[in-house]
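Starting off with a structure, shown below.
A single protein chain has been removed from this complex, and every other one stays in its place.
The block that comes next holds subunit A.
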């Protein structure tokens, strides 16, 4: 390459750069830069108009200064001026400056857009490319607004140069990523698909990228690209490597295009057309075959490009998850790579195998590599490879190998890098819980975790072990014995003290029979750790002590002495002091009976999904927290009666609250002392907005019926805004305006249901002539009986009344009944209609079944009309816990370990109607890469399959 342009374009710039490089210190550099900035500023402000060259040079210097990391607050105008220059280099520098330095809210955006507009219209391909690059580089909304509708025209116009087409395609891709709503779909989309047939491989490559992005958002619009992509891929794969000339990269035919085509195909399920499908299978087989051929070059570029295509093909095979032979071949290929001498290939093989492990066809084959993977964990020199090995072990774990894998992870944890310890701890905790056959193993594992890596054991982990111990009485004695032994160690981690304190406080009595662990010994053991612990742990220990007073009256005096000591009663920490004072007082004044009631053993926690899983997900990426609705994980455990946002926002502290005695059910008359004694720093944020627990005024008024008959003017509009939010839950606020809040609490058993409707008057004025009735369409009347009790015609300001609806499901149905409410407020008649969330799935009874039964029934329901399937985009973050909760809330039993792919969800239930019962199986397959779900429902009635599919598919 001739040195035409090596810096001799702008001598002043080169001089300045070498000056900067010669600066001996940071201060000298800043001084030199300030001098230059002053110089440039004076030039720009000077009377003499600058010529284009000088302007370009100074703008370029400013750019250099900015890239060194200094702020630039002038020169933008000069850069914008350069855009309108007709000299290429000036324009180019102007665009570069703008791309790097101008942010979207600049006031200059209008001028810049003007410059771009001129260049786009210039029909000079070089200028057009510069303009398109600038749009793609800045990519702001303003730019999208200005140009998103114009670029498609450039892209598909017949006379556009190839290079401009390429830029236009990628520019559009870029705008679509950030401002998809501004890119108009239209006639051009069909023509873009045909660019896959273009002669110019560069155009095809760029177009494939664009189509992939668009197809991820609206797959249906780009379905036609499948056959074109397969055809193109097939031509590349079978071509001799030299056919593609400059698009052959180190003897690999068009690797970029191949990878992109394979990527595009991953937006879709396997092609339905048999011929197309077999052509694609052939391509994939050819790619797999090529991996076994001797390399055409020793260069690493050759093997990288070749293997890049291979890995992408394997991704597609895994995505389709439908051809067992291909899956097994892919798995074997990865198995070879696991032992490859190239670290990169080992890394990628581990990564790909993780996804392969979740396929039902290849899970077993993946498992055969367990020894290699464990070996990788022990011998790999590179931490990022070891991290992948941990991930794969986690993915391939199932009941058969859980003990081995957990043991290996635990032993690796002792030497693991600090950066990945916390993640390993979470993974071990999850596996231990998920595959625990006996819970003694689980308890041992968690205590081992604390012993080995106590600092990395997060709160979620130790909360969880306590929840499980409390909920399973078969393990309580063992847990008490084990923590007692573990606490004997002279130096034990504070987390162990917490777990120990909590468990002995609850279940210390189970081991108190043995003189070696008598009450006093237990207490002394705990108390020996007290002074080394932080305030929250001490607070927890104090609670354990008061529990001891109840469990073991014989140590009461000892404990009272401790509580009474100055270091407790006068502790500087207000929480500790308060606890000491209140517990001491409680132990003195309360009778044994009261003490026993107040300090009773913790009731079982509502079964909830593990919060450890959620934590692991959060660690894996910034991935936004699920929206408020989703955050209510306990769709099933109806402990929270209202839709209070305050309460939902605090979904994580609520776990903490659960662990503390505050939350335990107790008679309303419980002493106020206990309330404050129980709180551990955090007040329970929950307030009963709807006051669901209070007894509502009963006694119906006859007058209402008379009135409601006269004026049953149907409301203009039926509100169904919140309807779909009730598909997977039974309680919450269904309607709210300035005057009225309507809350629901529902229960269903078999084909019967009852809804408690709560009408809350939000104003301070009375509602008069209040009435509410339920209407159904004619079809629905035959399918669903709804009987509404009458309701008091007056609702005082700020008051709440309750109405009971009794429901009977006669046969399966699709419509929903409407709740019509009328009342007078300040003289005007209010008319409100609300679609009642009574859906077919409410009459589900969950059915547990074993894997083989499931598959047997699944096959029996194989007739085409019995199955309804839907593929749809995820509308919420794809969170396994939330999804599980929703499926449970939907009413079916979630069957673990049925689907060989642990990422999939399988459920079963029976819909009860008066006339018949309908068995129902469902399967939900998330594809996190494509952010899509596939939902399949099989029932014996097509209308049921359809309705359930419609309802559930709206929930993700």
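In this section, a contact is a pair of C-beta atoms (placed from the backbone, for glycine too) under 8 Å apart; a residue touches a chain by one contact, two chains touch by 3 or more; residues count from 1.
Definition applied: contacts and distances are computed from a predicted model.
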Name under which UniProt lists the unshown chain, selected from "Queuine tRNA-ribosyltransferase catalytic subunit 1", "SUMO-activating enzyme subunit", "MAGE domain-containing protein" or "AP complex subunit sigma": "AP complex subunit sigma"
Touch with the omitted chain, as defined above, among A:24, A:48 or A:859: A:48
So one chain is hidden, and I want to know which residue out of A:246, A:272 or A:474 touches that hidden chain in the complete assembly. A:246
Just to verify: which one of A:40, A:154, A:287 or A:308 makes contact with the chain not shown? A:308
Given the contact definition stated above, which residue among A:222, A:347, A:605 or A:844 touches the chain not shown here? A:347
Mind pulling the subunit A residues that touch the left-out chain? 1, 3-11, 14, 17-18, 21, 48-53, 60, 63-64, 67, 69, 87-89, 92-93, 96, 100, 104, 126, 132-133, 136-137, 139-140, 163, 166-167, 170-171, 173-174, 177-178, 201-202, 205-206, 209, 246-247, 249, 254-257, 259, 263, 266, 301, 304-305, 307-308, 311-312, 343-344, 346-348, 381-382, 384-385, 387, 620-623, 929
